[in-house]
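All protein chains but one are shown at their positions in the complex.
In this document, chain identifiers A and B correspond to the written order of the chains, with residue numbering beginning at 1 in each.
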Amino acid sequence: MKYVAPSSVEEAASLLSSSPSAQVFAGATDVVPQIRAGRPAPDVLVDLKKIKELVALNSDGEKWTVGAATPTAYLTEDEAFSHEFPGLSEAAGLIGSDQIQNRSSLGGNLCNASPAADSVPAMVVNEVRAVVAGPNGTRVLDVSEVVTGPGQTALDDDEFIVEFEIDKMPSRSGDAYLRMIPRTEMDIAVVGAGARVTLADDGSIEQAVLALGAVAPTVVRIPDAEQALVGSTADEETLNAVAAAASEACDPIDDKRGTVEYRKQVAGVLAKRAVVIAIERAEQRNGKN
Amino acid sequence: MPRTHITTVINGDETEFLTEDSTSLLNALRDDVGLTGAKEGCGTGDCGACSILVDDRVNCACLMFAPEADGTVIVTVEGLADSGELHPLQQCFLEGAALQCGICTPGFLMAAKALLDKNPDPTETEIRYALAGNLCRCTGYDKIIRAVQEAAREMRGQ
Partner (left out) sequence: MAITEENPGYKWVGTRPIRPDGLEKVTGKARFGADLVLPGMLYGKVVRSPHAHARIVSIDTSAAESMEGVKAVITGADFPDLSANGAHPSDIDVANNAIARDKVLYEGHVVAAVAAITREQAEAAAKAVAVTYEVLPHVLTVDEAMADNAPLLHEAMITKGVDPAPEEPSNIASKILHERGDLDQGFGEADAVVEREFTTKPVHQGYIEPHAAVADANSDGRAHIWCSSQGHFQMRAYTATVLGVSPGTLKVTAAEIGGGFGGKTVIYLEPLAVRLSQRAGRPVKLVMDRDEVFRATGPTSGTRIKVKMGVSKDGKITAAEVWMAYEAGAYAGSPVGAAGMTAIACYDIPNFVVEGYDVVCNKPRVAAYRAPGAPMAAFAVESVLDELARNIEIDPIDIRLANAAVEGTQASYGPKFPRIGFVETLEAIKEHPNYTAELGPNQGRGVAAGFWFNAGMMSSATVHVNENGTATVVTGSPDIGGSRQSMALMAAEELGIPYESIKPVVADTETVGFNDVTGGSRVTLATGAAVVDACRLIVEDLRGRAAKTWDVEVDQVEWVDGQAQHVDGAQPPLSLNDLAAKSGRTGGPISANASLNSRGVGAGFSTQLCDVEVDPETGVTRVVRYLTAQDAGRAISPDYVEGQMQGGVVQGIGWALNEEYIHDTEGVMENPSFLDYRMPVASDLPMIDCAIVEVPNPAHPYGVRGVGEVGIVPPMAAVGNAIHDAVDVRMTELPMSPIKVLEALNENDG
């Protein structure tokens, strides 16, 4: 296996095209355990972390740009980012210990395409976009289009994500991410629930986006729950409808981390709780940007 | 596969070594550089026994490829003491009986140092979450947390 650390996107793209088993990595927090578990090692390992755009966190006032290989610790440490997107920041911060946080990245978390990835539901509800580079230039995908199945992405073998774009959080809006794990840290999510709401002037819900992780091959939206919320004040009856819709929207499996029944039930619980937190945050940002 | 030449600063000294690209930084430190302080407990980033500082940030050396070390500044447990004078964390671990078998201790010391360098006055909860990536099977963590609290007090001059 050969290690290369290119300093430009073009160089990385050309390295990827050079061999069918060339692979990019950022933190390697999934790559290393997978190779140890028997997955064939790539013959060329392309380290993205020396490319300027790939490790970056910027806002131009209208949108944020996050380099795909940026350690998630940088996100949680950035006060402005964490203030505007507390749910996404917390979700990114849940990807493992402090040691992992100095390596894990949104790009890695997304492209590893585990159904249980913590950052993905939060990215989906915030309508994050992925800027993908390849031999034919760049294209932009909605984050929800990137993962196509467990371990599968919509990217070609010679493409990689350069950065993510997140439009600024609208006023009177807030996001949240909750996950269920048996311990307090160091576990893969058994259920993950992301929510973002935007409130109308009268305090009722104008817009709601809900996404569940770890309960289906890819992240699932909950259109029935979103519809139930719009126009409501999220009273108990509505929240129960949200929970029921969330349980219904799941398509989970039984595995060593959870059962179908458990995931369905807890998906409902977390969806409700995430909505409540998102609303609280939206109310705090009422009138502010 | 010809080996790659790596130049890095380890514990304050410029250090060069040769490595296979696929070798983990942990194995390179232990086998090629001769620093066996960082330990392998799992090899997959789940136990923190291999924790080292890379450019002031705590990392699991088992998850890094050795060539990534090129051009970085690394601190291992062997570099914590300053010319033989123990770091307050080392002293507090000893005085507080915060180790039994000692295999997890190097990893805890590095993770605790990274915490206190960033957050000199952490709450008990903050300490516990900052050290959640370090497994200890002997102590139940109680004396480790107290030792970190004590070291933090000393480092704040209290």
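Everything that follows uses one rule, which is that a contact is a pair of C-beta atoms (placed from the backbone, for glycine too) under 8 Å apart; a residue touches a chain by one contact, two chains touch by 3 or more.
From a predicted model like this one, the values you see are computed outputs, not experimental measurements.
Undergrad: Of the residues B:L25, B:C104 or B:A152, I need the one that contacts the missing chain.
TA: B:C104
Undergrad: On chain B, where is the contact patch with the chain that was removed from view?
TA: The missing chain touches chain B at positions 20, 22, 27, 30-31, 34-44, 46-47, 49, 76-78, 80-81, 86, 90, 93-97, 99-106, 109, 124-125, 127-129, 131-146.
Undergrad: Can you list, in ascending order, the chain A residues touching the missing chain?
TA: Residues 33, 36-37, 180, 182-188, 190, 256-259, 261-262, 265-266, 269 of chain A touch the chain that is not shown.
As a working rule, only the chains that are shown with their structure count from here on.
Undergrad: From the mean C-alpha coordinate of chain A to that of chain B, what's the distance rounded to whole Å?
TA: Taking the average C-alpha coordinate of chain A and of chain B, the gap between them is 29 Å.
Undergrad: If you look only at chain A, which of its residues touch chain B in the complex?
TA: Chain A residues touching chain B: 1-3, 5, 27-29, 32-33, 36, 41, 45, 47, 49, 71, 73, 96-100, 102-103, 184-186.
Undergrad: Would you pull the chain B residues touching chain A in the complex into a rising list?
TA: 1, 4, 20-22, 24, 43-46, 48, 51, 54, 57-60, 62-65, 67-68, 111, 114-115, 129-130, 132-134
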